[in-house]
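A single protein chain has been omitted; all remaining protein chains appear in their positions.
Moving on to chain A:
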Amino acid sequence: MIHSLFLINASGDIFLEKHWKSVVSRSVCDYFFEAQERATEPENVPPVIPTPHHYLISVLRHRIYFVAVIQSEVPPLFVIEFLHRVVDTFQDYFGVCTEAAIKDNVVVVYELLEEMLDNGFPLATESNILKELIKPPTILRTMVNTITGSTNVGEQLPTGQLSVVPWRRTGVKYTNNEAYFDVVEEIDAIIDKSGSTITAEIQGVIDACVKLTGMPDLTLSFMNPRLLDDVSFHPCVRFKRWEAERILSFIPPDGNFRLLSYHVSSQNLVAIPVYVKHNITFREGSSQGRFDLTLGPKQTMGKAVESVLVSSQLPRGVLNANLNPSQGAYTFDPVTKLLTWDVGKINPQKLPNLKGTMNLQAGASKPDENPTINIQFKIQQMAISGLKVNRLDMYGEKYKPFKGIKYMTKAGKFQVRT
(Lines give C-alpha, C1' and ligand atoms only; values in the text may rest on other atoms or scores of the structure.)
Protein backbone atom coordinates (compact mmCIF):
# COMPACT_ATOMS: atom_id res chain seq x y z
CA MET A 1 0.00 0.00 0.00
CA ILE A 2 1.67 3.21 1.08
CA HIS A 3 5.40 2.94 0.49
CA SER A 4 6.73 6.26 1.59
CA LEU A 5 5.63 9.67 2.63
CA PHE A 6 7.28 12.97 1.76
CA LEU A 7 6.35 16.28 3.26
CA ILE A 8 6.98 19.21 0.96
CA ASN A 9 6.62 22.83 1.92
CA ALA A 10 5.39 25.71 -0.19
CA SER A 11 8.86 26.51 -1.48
CA GLY A 12 9.39 22.97 -2.71
CA ASP A 13 11.70 21.60 0.00
CA ILE A 14 11.26 18.05 1.17
CA PHE A 15 11.53 18.50 4.91
CA LEU A 16 10.48 15.08 6.11
CA GLU A 17 10.52 11.61 4.67
CA LYS A 18 9.35 8.31 6.05
CA HIS A 19 9.51 4.90 4.46
CA TRP A 20 7.50 1.90 5.48
CA LYS A 21 8.99 -0.53 3.01
CA SER A 22 12.22 -0.35 1.07
CA VAL A 23 13.53 3.16 0.74
CA VAL A 24 12.23 5.09 -2.23
CA SER A 25 14.63 7.77 -3.40
CA ARG A 26 13.39 11.27 -2.91
CA SER A 27 14.08 11.96 -6.55
CA VAL A 28 10.64 10.49 -7.18
CA CYS A 29 9.32 13.83 -6.03
CA ASP A 30 10.69 15.44 -9.16
CA TYR A 31 7.60 14.23 -10.97
CA PHE A 32 5.59 16.00 -8.37
CA PHE A 33 7.51 19.22 -8.81
CA GLU A 34 6.95 19.00 -12.55
CA ALA A 35 3.24 18.70 -12.05
CA GLN A 36 3.38 21.53 -9.56
CA GLU A 37 5.02 23.77 -12.10
CA ARG A 38 2.43 22.97 -14.69
CA ALA A 39 -0.40 23.82 -12.35
CA THR A 40 -1.12 27.49 -12.10
CA GLU A 41 -2.51 27.39 -8.58
CA PRO A 42 -1.22 25.27 -5.71
CA GLU A 43 -4.56 23.49 -5.38
CA ASN A 44 -4.54 22.56 -9.03
CA VAL A 45 -1.81 19.98 -8.63
CA PRO A 46 -3.51 16.71 -9.54
CA PRO A 47 -3.92 14.53 -6.45
CA VAL A 48 -2.78 11.47 -8.33
CA ILE A 49 0.34 11.58 -10.48
CA PRO A 50 1.54 8.48 -12.31
CA THR A 51 5.31 8.09 -12.72
CA PRO A 52 7.10 5.25 -14.50
CA HIS A 53 7.48 3.06 -11.42
CA HIS A 54 5.37 4.66 -8.75
CA TYR A 55 2.22 6.63 -8.25
CA LEU A 56 2.20 9.78 -6.20
CA ILE A 57 -0.91 10.62 -4.27
CA SER A 58 -0.87 13.94 -2.51
CA VAL A 59 -3.00 16.17 -0.39
CA LEU A 60 -2.43 19.82 0.28
CA ARG A 61 -3.17 21.08 3.74
CA HIS A 62 -1.86 24.05 5.65
CA ARG A 63 0.33 24.83 2.65
CA ILE A 64 2.17 21.55 3.05
CA TYR A 65 1.97 18.82 0.46
CA PHE A 66 1.74 15.34 1.92
CA VAL A 67 2.95 13.13 -0.89
CA ALA A 68 2.46 9.40 -0.53
CA VAL A 69 4.34 7.07 -2.82
CA ILE A 70 2.61 3.88 -3.80
CA GLN A 71 3.66 1.15 -6.12
CA SER A 72 0.61 -0.85 -6.99
CA GLU A 73 -3.12 -0.69 -7.21
CA VAL A 74 -4.80 0.76 -4.15
CA PRO A 75 -8.00 2.76 -3.92
CA PRO A 76 -6.86 6.39 -4.19
CA LEU A 77 -9.40 7.51 -1.65
CA PHE A 78 -7.91 5.08 0.81
CA VAL A 79 -4.60 6.91 0.61
CA ILE A 80 -6.14 10.36 0.51
CA GLU A 81 -8.35 9.67 3.49
CA PHE A 82 -5.39 8.31 5.38
CA LEU A 83 -3.23 11.34 4.62
CA HIS A 84 -5.95 13.61 5.86
CA ARG A 85 -6.14 11.52 8.99
CA VAL A 86 -2.41 12.03 9.45
CA VAL A 87 -2.85 15.78 9.18
CA ASP A 88 -5.72 15.70 11.64
CA THR A 89 -3.60 13.75 14.05
CA PHE A 90 -0.74 16.22 13.80
CA GLN A 91 -3.15 19.04 14.39
CA ASP A 92 -4.57 17.24 17.36
CA TYR A 93 -1.09 16.69 18.80
CA PHE A 94 0.62 19.97 18.09
CA GLY A 95 -2.32 22.37 17.88
CA VAL A 96 -1.22 23.48 14.46
CA CYS A 97 0.09 21.56 11.52
CA THR A 98 2.85 23.75 10.19
CA GLU A 99 6.30 23.05 8.94
CA ALA A 100 7.76 24.53 12.11
CA ALA A 101 5.59 22.42 14.38
CA ILE A 102 6.47 19.27 12.52
CA LYS A 103 10.17 20.07 12.58
CA ASP A 104 10.05 20.88 16.27
CA ASN A 105 8.38 17.59 17.06
CA VAL A 106 10.06 15.45 14.49
CA VAL A 107 10.54 12.52 16.84
CA VAL A 108 6.92 12.47 17.91
CA VAL A 109 5.92 12.77 14.27
CA TYR A 110 8.09 9.82 13.43
CA GLU A 111 6.76 7.76 16.28
CA LEU A 112 3.22 8.60 15.23
CA LEU A 113 3.81 7.64 11.63
CA GLU A 114 5.40 4.44 12.77
CA GLU A 115 2.32 3.51 14.75
CA MET A 116 -0.19 4.65 12.17
CA LEU A 117 1.08 2.43 9.38
CA ASP A 118 2.54 -1.03 9.37
CA ASN A 119 4.06 -2.05 6.09
CA GLY A 120 1.95 0.63 4.47
CA PHE A 121 -1.34 -0.58 5.89
CA PRO A 122 -3.09 1.55 8.52
CA LEU A 123 -2.69 0.16 11.99
CA ALA A 124 -3.81 2.63 14.62
CA THR A 125 -5.47 5.78 13.42
CA GLU A 126 -7.84 6.34 16.29
CA SER A 127 -6.69 9.38 18.23
CA ASN A 128 -7.52 7.83 21.61
CA ILE A 129 -5.28 4.84 20.94
CA LEU A 130 -2.44 6.94 19.63
CA LYS A 131 -2.57 9.15 22.66
CA GLU A 132 -2.19 6.13 24.84
CA LEU A 133 0.84 5.06 22.87
CA ILE A 134 2.47 8.43 22.49
CA LYS A 135 1.57 11.27 24.77
CA PRO A 136 1.11 14.59 23.06
CA PRO A 137 3.84 17.06 23.92
CA THR A 138 2.80 19.82 26.25
CA ILE A 139 5.01 22.53 27.59
CA LEU A 140 4.85 21.09 31.06
CA ARG A 141 5.67 17.60 29.93
CA THR A 142 8.56 18.76 27.79
CA MET A 143 9.98 20.53 30.83
CA VAL A 144 9.52 17.52 33.05
CA ASN A 145 11.01 15.27 30.43
CA THR A 146 14.12 17.36 30.10
CA ILE A 147 14.65 17.40 33.80
CA THR A 148 13.73 13.86 34.70
CA GLY A 149 14.62 12.17 31.46
CA SER A 150 11.24 10.49 31.21
CA THR A 151 9.63 9.94 27.88
CA ASN A 152 6.63 10.72 25.79
CA VAL A 153 6.08 7.11 24.97
CA GLY A 154 3.40 5.52 27.06
CA GLU A 155 4.74 3.01 29.49
CA GLN A 156 1.81 0.71 29.30
CA LEU A 157 1.03 -0.81 25.97
CA PRO A 158 -2.18 0.10 24.22
CA THR A 159 -5.08 -1.82 25.59
CA GLY A 160 -7.59 0.20 23.66
CA GLN A 161 -6.95 -1.71 20.49
CA LEU A 162 -7.97 -4.91 22.13
CA SER A 163 -11.19 -3.72 23.66
CA VAL A 164 -14.62 -3.79 22.12
CA VAL A 165 -14.67 0.00 22.04
CA PRO A 166 -11.33 0.67 20.37
CA TRP A 167 -12.03 4.37 20.11
CA ARG A 168 -12.13 4.91 23.88
CA ARG A 169 -9.17 4.60 26.14
CA THR A 170 -9.64 2.79 29.36
CA GLY A 171 -9.32 4.15 32.87
CA VAL A 172 -10.53 7.67 32.14
CA LYS A 173 -10.91 9.82 35.24
CA TYR A 174 -12.08 13.39 35.63
CA THR A 175 -13.02 15.39 38.65
CA ASN A 176 -15.41 17.49 36.61
CA ASN A 177 -17.48 15.35 34.35
CA GLU A 178 -18.76 17.30 31.40
CA ALA A 179 -20.12 16.68 27.95
CA TYR A 180 -20.48 19.48 25.45
CA PHE A 181 -22.06 19.23 22.06
CA ASP A 182 -21.83 21.86 19.34
CA VAL A 183 -24.41 21.74 16.60
CA VAL A 184 -22.83 23.65 13.75
CA GLU A 185 -24.68 24.16 10.51
CA GLU A 186 -23.31 25.58 7.33
CA ILE A 187 -25.28 27.03 4.50
CA ASP A 188 -23.96 26.38 1.04
CA ALA A 189 -25.63 28.60 -1.46
CA ILE A 190 -25.31 30.13 -4.86
CA ILE A 191 -27.30 33.32 -5.25
CA ASP A 192 -28.17 34.60 -8.63
CA LYS A 193 -27.41 38.04 -10.01
CA SER A 194 -31.02 38.99 -9.41
CA GLY A 195 -30.94 37.74 -5.83
CA SER A 196 -32.82 34.51 -6.36
CA THR A 197 -31.39 31.33 -4.91
CA ILE A 198 -29.99 28.92 -7.46
CA THR A 199 -29.03 26.28 -5.00
CA ALA A 200 -28.94 26.21 -1.25
CA GLU A 201 -28.41 23.40 1.15
CA ILE A 202 -27.62 22.94 4.79
CA GLN A 203 -24.87 20.71 6.02
CA GLY A 204 -24.39 20.24 9.69
CA VAL A 205 -22.09 18.56 12.13
CA ILE A 206 -22.27 17.77 15.78
CA ASP A 207 -18.88 18.12 17.37
CA ALA A 208 -18.51 16.85 20.85
CA CYS A 209 -16.13 17.40 23.69
CA VAL A 210 -16.76 14.67 26.19
CA LYS A 211 -14.82 14.42 29.42
CA LEU A 212 -16.53 11.74 31.41
CA THR A 213 -15.14 9.24 33.86
CA GLY A 214 -15.34 5.53 33.21
CA MET A 215 -17.40 3.99 30.47
CA PRO A 216 -20.44 6.21 30.04
CA ASP A 217 -23.12 5.18 27.60
CA LEU A 218 -24.83 8.22 26.14
CA THR A 219 -28.01 8.66 24.21
CA LEU A 220 -28.90 11.80 22.40
CA SER A 221 -32.28 12.33 20.84
CA PHE A 222 -33.64 15.06 18.63
CA MET A 223 -36.94 16.90 18.64
CA ASN A 224 -37.12 16.63 14.88
CA PRO A 225 -34.89 13.84 13.62
CA ARG A 226 -36.77 13.75 10.34
CA LEU A 227 -34.85 16.80 9.26
CA LEU A 228 -31.72 14.75 8.91
CA ASP A 229 -31.66 13.40 5.42
CA ASP A 230 -28.23 11.92 5.09
CA VAL A 231 -25.98 11.23 8.01
CA SER A 232 -22.55 9.84 8.63
CA PHE A 233 -21.45 8.73 12.04
CA HIS A 234 -18.45 8.33 14.18
CA PRO A 235 -17.88 4.58 14.47
CA CYS A 236 -19.05 4.71 18.09
CA VAL A 237 -22.67 5.36 17.14
CA ARG A 238 -24.91 2.32 17.17
CA PHE A 239 -26.32 2.25 13.71
CA LYS A 240 -29.20 -0.13 14.40
CA ARG A 241 -30.54 2.03 17.16
CA TRP A 242 -30.53 5.01 14.85
CA GLU A 243 -32.28 3.07 12.12
CA ALA A 244 -34.99 1.89 14.44
CA GLU A 245 -35.52 4.77 16.82
CA ARG A 246 -33.65 7.75 15.43
CA ILE A 247 -31.69 8.00 18.64
CA LEU A 248 -27.95 8.41 18.80
CA SER A 249 -26.68 5.88 21.24
CA PHE A 250 -22.96 5.62 21.80
CA ILE A 251 -20.03 5.14 24.12
CA PRO A 252 -18.07 8.28 23.34
CA PRO A 253 -14.34 8.52 22.72
CA ASP A 254 -12.52 10.57 25.27
CA GLY A 255 -12.00 14.19 24.33
CA ASN A 256 -12.92 15.95 21.12
CA PHE A 257 -14.52 14.14 18.25
CA ARG A 258 -17.07 14.57 15.51
CA LEU A 259 -20.13 12.60 16.44
CA LEU A 260 -22.20 13.12 13.38
CA SER A 261 -22.32 15.01 10.16
CA TYR A 262 -25.59 15.41 8.38
CA HIS A 263 -27.31 16.88 5.44
CA VAL A 264 -30.69 18.47 5.79
CA SER A 265 -33.18 17.11 3.34
CA SER A 266 -33.48 19.22 0.27
CA GLN A 267 -37.26 19.35 0.44
CA ASN A 268 -37.04 21.91 3.17
CA LEU A 269 -36.62 25.41 1.92
CA VAL A 270 -33.42 26.91 3.16
CA ALA A 271 -33.69 30.24 4.86
CA ILE A 272 -31.03 32.59 3.54
CA PRO A 273 -30.02 34.85 6.42
CA VAL A 274 -28.41 37.67 4.44
CA TYR A 275 -29.04 39.48 1.24
CA VAL A 276 -26.66 41.46 -0.92
CA LYS A 277 -27.43 44.45 -3.07
CA HIS A 278 -24.66 45.01 -5.51
CA ASN A 279 -23.85 47.22 -8.40
CA ILE A 280 -20.49 46.51 -9.98
CA THR A 281 -20.10 48.00 -13.43
CA PHE A 282 -17.39 48.78 -15.89
CA ARG A 283 -18.00 51.20 -18.64
CA GLU A 284 -16.72 50.75 -22.14
CA GLY A 285 -14.00 53.23 -22.98
CA SER A 286 -13.56 54.45 -19.45
CA SER A 287 -10.76 53.30 -17.25
CA GLN A 288 -12.98 53.36 -14.20
CA GLY A 289 -15.54 51.05 -12.75
CA ARG A 290 -18.17 51.54 -10.10
CA PHE A 291 -18.48 49.39 -7.04
CA ASP A 292 -21.40 49.49 -4.66
CA LEU A 293 -22.27 46.76 -2.21
CA THR A 294 -24.83 46.67 0.57
CA LEU A 295 -25.48 43.81 2.96
CA GLY A 296 -28.65 43.25 4.90
CA PRO A 297 -30.10 40.60 7.22
CA LYS A 298 -33.01 38.44 6.16
CA GLN A 299 -34.72 35.50 7.86
CA THR A 300 -32.45 35.47 10.88
CA MET A 301 -35.15 34.78 13.48
CA GLY A 302 -34.10 37.80 15.45
CA LYS A 303 -30.51 36.69 15.91
CA ALA A 304 -27.61 38.93 15.00
CA VAL A 305 -25.46 38.14 11.99
CA GLU A 306 -21.86 38.38 13.15
CA SER A 307 -18.31 38.03 11.88
CA VAL A 308 -19.33 38.94 8.38
CA LEU A 309 -16.52 38.86 5.88
CA VAL A 310 -16.97 39.63 2.21
CA SER A 311 -14.38 38.67 -0.34
CA SER A 312 -14.34 38.96 -4.06
CA GLN A 313 -11.89 38.20 -6.79
CA LEU A 314 -11.91 41.28 -9.01
CA PRO A 315 -11.12 41.02 -12.73
CA ARG A 316 -7.47 41.03 -13.74
CA GLY A 317 -7.83 44.39 -15.41
CA VAL A 318 -8.47 46.18 -12.11
CA LEU A 319 -5.44 48.11 -10.93
CA ASN A 320 -6.70 49.38 -7.62
CA ALA A 321 -9.86 50.31 -5.81
CA ASN A 322 -10.89 53.41 -3.90
CA LEU A 323 -13.67 52.32 -1.69
CA ASN A 324 -15.41 53.70 1.31
CA PRO A 325 -16.88 51.28 3.86
CA SER A 326 -19.64 52.46 6.16
CA GLN A 327 -18.28 50.10 8.78
CA GLY A 328 -15.35 47.71 9.13
CA ALA A 329 -12.26 47.79 6.98
CA TYR A 330 -11.45 46.61 3.51
CA THR A 331 -8.23 45.54 1.79
CA PHE A 332 -7.43 45.11 -1.84
CA ASP A 333 -4.43 43.11 -2.91
CA PRO A 334 -3.28 44.55 -6.24
CA VAL A 335 -1.34 41.37 -7.07
CA THR A 336 -3.98 38.72 -6.53
CA LYS A 337 -6.81 41.23 -7.15
CA LEU A 338 -8.54 39.96 -4.07
CA LEU A 339 -10.85 42.35 -2.31
CA THR A 340 -11.78 41.55 1.27
CA TRP A 341 -14.07 43.51 3.50
CA ASP A 342 -14.26 42.69 7.16
CA VAL A 343 -17.73 43.87 8.02
CA GLY A 344 -18.23 42.57 11.54
CA LYS A 345 -21.78 42.64 12.80
CA ILE A 346 -24.70 43.63 10.63
CA ASN A 347 -26.78 46.33 12.21
CA PRO A 348 -30.29 46.13 10.73
CA GLN A 349 -30.86 49.81 11.39
CA LYS A 350 -27.77 50.92 9.54
CA LEU A 351 -26.88 48.50 6.79
CA PRO A 352 -23.19 48.14 6.00
CA ASN A 353 -22.20 49.48 2.66
CA LEU A 354 -19.01 49.60 0.59
CA LYS A 355 -18.93 52.06 -2.21
CA GLY A 356 -16.39 53.60 -4.51
CA THR A 357 -14.51 53.30 -7.76
CA MET A 358 -12.11 50.83 -9.28
CA ASN A 359 -9.32 51.89 -11.57
CA LEU A 360 -8.64 49.82 -14.62
CA GLN A 361 -5.45 49.47 -16.55
CA ALA A 362 -5.20 52.32 -19.01
CA GLY A 363 -6.27 51.27 -22.47
CA ALA A 364 -7.46 47.88 -21.34
CA SER A 365 -10.86 46.95 -22.60
CA LYS A 366 -13.79 46.41 -20.29
CA PRO A 367 -13.55 43.08 -18.52
CA ASP A 368 -16.41 40.90 -19.67
CA GLU A 369 -16.66 38.93 -16.49
CA ASN A 370 -18.20 40.07 -13.27
CA PRO A 371 -16.70 38.99 -9.98
CA THR A 372 -18.50 36.63 -7.64
CA ILE A 373 -18.87 37.67 -4.04
CA ASN A 374 -18.12 35.18 -1.30
CA ILE A 375 -19.64 35.83 2.07
CA GLN A 376 -18.83 34.42 5.46
CA PHE A 377 -20.92 34.97 8.53
CA LYS A 378 -21.89 33.44 11.82
CA ILE A 379 -25.12 33.36 13.72
CA GLN A 380 -24.90 32.21 17.29
CA GLN A 381 -27.49 30.21 19.18
CA MET A 382 -29.40 29.08 16.18
CA ALA A 383 -29.40 26.11 13.90
CA ILE A 384 -30.82 27.40 10.67
CA SER A 385 -32.51 24.11 9.82
CA GLY A 386 -34.40 24.20 13.10
CA LEU A 387 -32.76 21.06 14.40
CA LYS A 388 -33.08 20.76 18.16
CA VAL A 389 -31.60 18.29 20.56
CA ASN A 390 -34.30 16.86 22.75
CA ARG A 391 -32.35 15.25 25.53
CA LEU A 392 -29.05 13.75 26.45
CA ASP A 393 -28.96 10.87 28.88
CA MET A 394 -26.14 8.97 30.40
CA TYR A 395 -26.22 5.36 31.50
CA GLY A 396 -23.64 3.06 32.93
CA GLU A 397 -22.10 5.51 35.39
CA LYS A 398 -23.38 6.86 38.68
CA TYR A 399 -22.33 10.50 38.67
CA LYS A 400 -24.26 13.44 37.23
CA PRO A 401 -22.38 14.98 34.35
CA PHE A 402 -22.58 18.59 33.30
CA LYS A 403 -24.19 18.75 29.89
CA GLY A 404 -24.15 21.58 27.40
CA ILE A 405 -25.43 22.08 23.90
CA LYS A 406 -24.57 24.98 21.68
CA TYR A 407 -26.00 25.89 18.30
CA MET A 408 -24.38 27.89 15.58
CA THR A 409 -25.01 28.67 11.95
CA LYS A 410 -22.25 29.60 9.57
CA ALA A 411 -21.90 30.34 5.93
CA GLY A 412 -20.32 27.49 4.08
CA LYS A 413 -19.66 28.07 0.43
CA PHE A 414 -21.89 31.07 0.13
CA GLN A 415 -21.56 32.80 -3.19
CA VAL A 416 -23.36 35.65 -4.85
CA ARG A 417 -22.96 35.93 -8.59
CA THR A 418 -22.98 39.41 -10.03
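In this section, contacts are C-beta pairs under 8 Å (C-beta built on N, C-alpha and C of every residue); 3 or more make two chains touch, one makes a residue touch a chain; residues count from 1.
One rule holds for everything that comes next: contacts and distances are computed from a predicted model.
A chain of the complex is left out here; the name its UniProt entry carries, from "Glyoxylate reductase/hydroxypyruvate reductase", "Fibronectin type-III domain-containing protein", "Protein cornichon homolog 1 isoform X2" or "AP-3 complex subunit beta", is "AP-3 complex subunit beta". Among the residues A:R241, A:R290 or A:K378, only A:R241 touches the chain that is left out of the figure.
Across A:V231, A:A304, A:L319 or A:M408, the single residue that touches the chain missing here is A:V231. Interface with the hidden chain, as seen from chain A, comprises residues 1, 14-19, 21-23, 26, 40-41, 43-44, 46-48, 50, 55, 58-61, 70-78, 80-82, 84, 103-107, 109-111, 114, 118-119, 121-123, 125, 137, 142-143, 145-146, 149, 151-153, 155, 157-158, 161-162, 166, 188, 190, 198-199, 201, 203, 217, 229-235, 239-241, 243-245, 258, 261, 263, 313, 315-316, 365, 368-370, 372, 374, 395-396, 413, 415, 417.
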